[in-house]
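Report on one structure; see the data block that follows.
Only one protein chain is missing from this complex, and each of the others stays in its spot.
Chain nomenclature is as follows: A, B and C, assigned in order of appearance, with residue numbering initiated at 1 for each chain independently.
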Amino acid sequence: MPKIRIGLIGYGGIGRVHAAAYRAIPFHYGLPADSIAIAGVATTRRETADQASREIGCDFSSDDYRALLARDDIDAVDICTPNNSHHEIVLAAAAAGKHIYCEKPLAMNVAEAEAMAQAVKDADVKAQLTFNFRFFPAIARAKQLLKAGFVGRVFSFRGRYHRASYISSDKPMSWRLKREATGGGALFDLGSHILDLLYYLLGDFSAVNATLDTLIERRPVAPGSSETAPVDVDDIAFMHARLPDGTLGTVEISRMGTGATNDLSFEIFGDKGALRFDLGEPAWLHVYDTRDADSPLGGERGFRKIEAAGRYAGQRAPDWTMSPDFMRVHAECQYQFIRAVWKDEPPSPSFADGLHIQRIMEAAERSSVNGRWVTLE
Amino acid sequence: MPKIRIGLIGYGGIGRVHAAAYRAIPFHYGLPADSIAIAGVATTRRETADQASREIGCDFSSDDYRALLARDDIDAVDICTPNNSHHEIVLAAAAAGKHIYCEKPLAMNVAEAEAMAQAVKDADVKAQLTFNFRFFPAIARAKQLLKAGFVGRVFSFRGRYHRASYISSDKPMSWRLKREATGGGALFDLGSHILDLLYYLLGDFSAVNATLDTLIERRPVAPGSSETAPVDVDDIAFMHARLPDGTLGTVEISRMGTGATNDLSFEIFGDKGALRFDLGEPAWLHVYDTRDADSPLGGERGFRKIEAAGRYAGQRAPDWTMSPDFMRVHAECQYQFIRAVWKDEPPSPSFADGLHIQRIMEAAERSSVNGRWVTLE
Amino acid sequence: MPKIRIGLIGYGGIGRVHAAAYRAIPFHYGLPADSIAIAGVATTRRETADQASREIGCDFSSDDYRALLARDDIDAVDICTPNNSHHEIVLAAAAAGKHIYCEKPLAMNVAEAEAMAQAVKDADVKAQLTFNFRFFPAIARAKQLLKAGFVGRVFSFRGRYHRASYISSDKPMSWRLKREATGGGALFDLGSHILDLLYYLLGDFSAVNATLDTLIERRPVAPGSSETAPVDVDDIAFMHARLPDGTLGTVEISRMGTGATNDLSFEIFGDKGALRFDLGEPAWLHVYDTRDADSPLGGERGFRKIEAAGRYAGQRAPDWTMSPDFMRVHAECQYQFIRAVWKDEPPSPSFADGLHIQRIMEAAERSSVNGRWVTLE
Partner (left out) sequence: MPKIRIGLIGYGGIGRVHAAAYRAIPFHYGLPADSIAIAGVATTRRETADQASREIGCDFSSDDYRALLARDDIDAVDICTPNNSHHEIVLAAAAAGKHIYCEKPLAMNVAEAEAMAQAVKDADVKAQLTFNFRFFPAIARAKQLLKAGFVGRVFSFRGRYHRASYISSDKPMSWRLKREATGGGALFDLGSHILDLLYYLLGDFSAVNATLDTLIERRPVAPGSSETAPVDVDDIAFMHARLPDGTLGTVEISRMGTGATNDLSFEIFGDKGALRFDLGEPAWLHVYDTRDADSPLGGERGFRKIEAAGRYAGQRAPDWTMSPDFMRVHAECQYQFIRAVWKDEPPSPSFADGLHIQRIMEAAERSSVNGRWVTLE
């Protein structure tokens, strides 16, 4: 395989995770160390760009992402900037013929997302979205079981992503609380993850009935300040959703989930079985099989906690991933992108996936305003 | 205290539980054995009435509940019959001046429930509803903590009652699947329990946005039969709900919760703390306290699993209730009723409580038909 | 079946539980109310005997158990007195031709236990020990699975019973801390329960290697007193044990298990499967089946949490026992005793079982003194 040379755009917390994760891939899959290289990094300030290039060990850095796009020795860009810059950067990168790996959510709204999906299609570049949670082995296992008919007819489903990051009213304003920077609140930030997992496992949504709330409507402009500014995004979003076949589900999204750290979970109920996943125990998938009742010993039905760690296809040292962490799943998401480039195959999760999630989120916002079901076009 | 003489109406599964539970009360509270007596029993058939009186050890039995009401040696009736007979029996019992202990849900609809609440008020008899789940010690503990401000401002709540009792499409029709006998499906049967717990802990609901579904629309008329009949009640009911102060919550009710047996649980999130209860571990309450962070050792925030068993006020032998079972909570619910009679105090849960639950359920049904929020009057 | 008339000896906390449990049996099994009667009660003081007879509703009471034994209208006695009186009462009851139901542990030592086992054999009376924990449905399920070969060859086992009842050094002396009253400490009080469960499931023990400790060696003679008295029984007992086929296990017994309430659990590991039980979740048995790997969907091995509640053979109303509590398992243990009397069959758990547990406990004490393995004769 040819060496792939990545230009990293943005080097905040998530940019650093992406950088570290690229480095781990050769060890996970027995590849030459230099098969994947971060060839340059761009941030918005000279000092952070310099610091980033030192940590990464790359020769080129800039305070303008366009400088990266202009270089011939960059094959792909990885976009780790705030939501409100995705549209501009993706359009420029596609125009420059770079493959694109972009953090979620894809865009500020459906209109942007549509333009971006069209742009990468027109430019014929590979474009993947960072829905990293898909890459826990337990999720792959769930997907495989669903495909194999383990659950049978789906009766209903439930998803949730709770964090407690905003429960204190003393927590000051930040870009994550401003619509102009993010496009949305908990729904966009947390909801995009759990909605993608449900969509990945169960397919398209056809309608939603959602209620969004902003529980703390003004926050200090700075830590300890008595001056406040308005919060104009949701911090809670509850949703009922329908799949095209009528299957009903419920989704709970909250930044006000007191006691939660990363409380992401889902359940899928069917006539043959059930599945449960909880990010608090990321190495495990819980499965229930109605067929267990037919076993010779009789009556051993019950939820089974099956270990799903150490099962990445092609992984070298299975025990590495006793309980895969955040960086491992990012590495896997990146590896799938790089493989798609190498093999000239469609990457997944695609921008089309990101667009569908954007449509669900926008429908949820409209539903909340009108207090009733909204059908996705 | 004068002896209380109870007439039991209905002796199916739940009637037998009620009968056994009365017998346990004197031991729990150190009362004379004869202070609580089942003085008579009525069912709809002579044979079952005879069998009941033998098990109970009472002298009087009848196949007509009116014969019970006619007796002077009956102080109170306990109604364990199907939902569609509650209205008639309650009105007759109130007219006969008997105190009334009635199984949930109170009635077939709001109109009936209103008439019943009025009737017991007019007759000035004590009337209590069997919302037995309130009487797990963990629920009392949750109530006490909420009152003491442990949770602070409530951000949101979630309740659930899942059973898997109807997941097989081979399961034949029964009275529980017919609206004319029950008034409603999973919403009435399971929902009344979890709705009452949330109402007990958090107060009145002001609006709901619900979706009800019947997943298996026809069932065999008898086991193994190829003839089918229509199911005209819901087997799944998902709900968003508002309290008068705007607090938003979500409720999941399902008879199609594959893998569940009695999966009743709730969570309450607030700015000071959070509470969780799960009937799968009935002896425990999970609490989270944001104030833990201020402890001298620092940073020990986390969900705490506190034992709530063995804490019935006045209970004689604390260890009895390591993990209180179904019968113990029924005994407690009955004991509260009997105490209300003895002390001439208002019983709780009252028929007014039952009426509020009925209003929520009826609003949920209307909401589901219209696909939008419905405000409770 | 003829009516069985029981004389209850002792009416402390556990006596009250026994009394209440007898009352529940007719409802659990659809028996006539008067088929099981407590016909008399004896304690050591007139006032407590009177109070007991009022709660129980029986005509006869005495402050001398011999008065009970002298009565013709008593078929069986139930012994709920401290350990140091069991030997005397059992011998007298056997001599009086009464059937005997006796609380655990059987005796103060092996010599007493042998005499007692011999006495009931000679008198040809039914004699059963109250190893009530055997009667959780999950334990019956475990027994059934072991018999059916579910676990295969047993590799090892582990048992534990932890309580935190004595962790405070302010807790004053009581009879439970005096060898002359109890025969032993945590080993006798808690250990007899978990040792019986392991013995019930796995069979005889052949050797033990134990270490006993008394962590708080002196305690106040009364609450708040500065005067102290020596504790001469163990509050912790750790044990390795061998079965006759060499299978090795470990047992942990402690009254100093900080954080525990009734932390009784066991695990059994075998080449075909594994079992786990935890009294914290008494309705459930955890099973692991190595054969799960051969399922068509592949690789779903994992611990399965199977519900074992509501499964008492012959039980009338299955849902009564969602999570059977202390009283329900006592009722079941009593019911087995009464059935043995009615059917003239050997009762189980028998005095021979109690004697074997006594031998294990005495061997453990000797092992601890000598710091090495002791073989059971």
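Rule of thumb we're sticking to: a contact is a pair of C-beta atoms (placed from the backbone, for glycine too) under 8 Å apart; a residue touches a chain by one contact, two chains touch by 3 or more.
Since the structure is predicted, the reported quantities are computational estimates derived from the model, not experimental observations.
Of the listed positions A:Arg46, A:Arg66 or A:Arg316, the one in contact with the omitted chain in the full complex is A:Arg316.
Within the full complex, the residue among C:Ile25, C:Ile56, C:Val233 or C:Ala274 touching the omitted chain is C:Ala274.
Shown as candidates are C:Asn83, C:Asn209 or C:Gln334; the residue that touches the absent chain is C:Asn209. When the whole complex is considered, the residue among A:His28, A:Arg219 or A:Arg255 that touches the unshown chain is A:His28. Residue in contact with the omitted chain (choice from C:Ala20, C:Met256 or C:Ala308): C:Met256. Residues 145, 148, 150, 284, 287, 289, 292, 297, 299-307 of chain B touch the missing chain (whole complex, contact as defined above). For chain A, the residues touching the absent chain in the complete assembly are 13-14, 16-17, 19-20, 23-24, 26-28, 30-34, 51, 54-57, 261-262, 279-283, 307, 309, 316-317, 319-328.
Contact residues of chain C toward the unshown chain are 155-156, 158, 167-169, 209, 211, 213, 215, 236, 238, 240, 246, 248, 250, 252, 254, 256-259, 269-271, 273-274, 288, 290, 302-303, 370-373.
Please note the rule applied: only the chains that are shown with their structure count from here on.
Homomeric contact chain A/chain B is classed as same-residue, with over half of its interface positions used by both copies.
Computed centre separation for the pair chain B/chain C is 34 angstrom, with centres defined by C-alpha atoms. Centre-to-centre spacing of chain A and chain B amounts to 42 Å, using the average Cα coordinate of each chain. In chain C, the residues touching two or more other chains are 307.
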